[in-house]
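A protein chain is absent from this complex, but the other protein chains hold their places.
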């Protein structure tokens, strides 16, 4: 069976680049929120999130930055969505997209959007 | 700040309907996989997954079916992706989309795709 | 195989009541943190968390209360550990225990402890 023909012929390459990036961003957030983290484990966790989600369909690259700034008084904290600054790079045929999550001060929550396409 | 104008003017309504549905489908999978479930708690869990993800942006409706068929010998099992049959209905302006996950026999894994748009 | 004899003969009933409650409390926290929730879905989510974790070994009852007090300005928020007030009742032979998580003001984090045994 040709999966692409059977299940993805109703959307364009551009739309699929957006779709696969959206899936992986939603997945990444809900998989890792809650993980214990501190300044010493931050980088290892960032790399593991990147490597894990690079495995998903159409994902070319993942860049993860965890912001711990305001949490210095604890031995460790639970990773929350507000700490995530992530770019997921997708590629489908000749279309590339970057899906972003970042905490937006004015909104007071982390927003997922299409940064580049 | 107009969030839509600032962060979403680079994609069409159709693309955003796909994007938001993709996010919620990836999120739903990774949030609930691992939850203890059996035949008695299945319906309550289905309804809670639906209600939780209807809260997310652009989501009009969520239909969740958990397939427990092959797991009758246990008191309970951990929810896995293979058991999920889910439709997420999104609406952005005048565009409606249905994002689906279902286990595909031939692929031997659960596929996420755009069922209708 | 007698699982209890083979794997649990090295601990007392009291210790196992504490062990199973600890497992379920850690599990519950990390399974559900991140779930979208608001005032309308709160009760359904509380009941589903209770029903799901009542399935685990030695769990007699689970009481879940989600505190949303400080989050009234949003359509919904991600469930965090600070919002959880949970009692897990375990029973092993003639021993009963209650494992608790609650946010402790003085500590500024949610603490898991044995409330009664």
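Observations on the structure shown:
As written, the chains take the letters A, B and C, and residue 1 is the first residue of each chain.
By our rule, contacts are C-beta pairs under 8 Å (C-beta built on N, C-alpha and C of every residue); 3 or more make two chains touch, one makes a residue touch a chain.
Quantities reported herein were computed from a predicted structural model and do not represent experimental measurements.
Within the full complex, the chain left out of the display is in contact with A, B, C.
Chain A residues in contact with the hidden partner, per the touch definition given at the top, are 31, 34-38, 40-41, 44-45, 47-48, 51-53, 55-56, 75-76.
Where chain B meets the chain that is not shown, the touching residues are 29-30, 33-34, 73-74, 78, 80-81, 108-109. Touching residues on chain C toward the chain that is not drawn are 1, 3, 7-8, 10-11, 14-15, 18-31, 106-107, 111-114, 117.
Everything below uses one rule, namely that only the chains that are shown with their structure count from here on.
When the CA atoms of chain A are superposed on chain B, the rotation angle comes to 180 degrees (nearest 5). Centroids of chain A and chain C (each the mean of its C-alpha atoms) stand 29 Å apart. If you average the CA atoms of chain A and of chain B, the two centres end up 17 Å from each other. For chain C, the set of residues touching two or more other chains reads 34.
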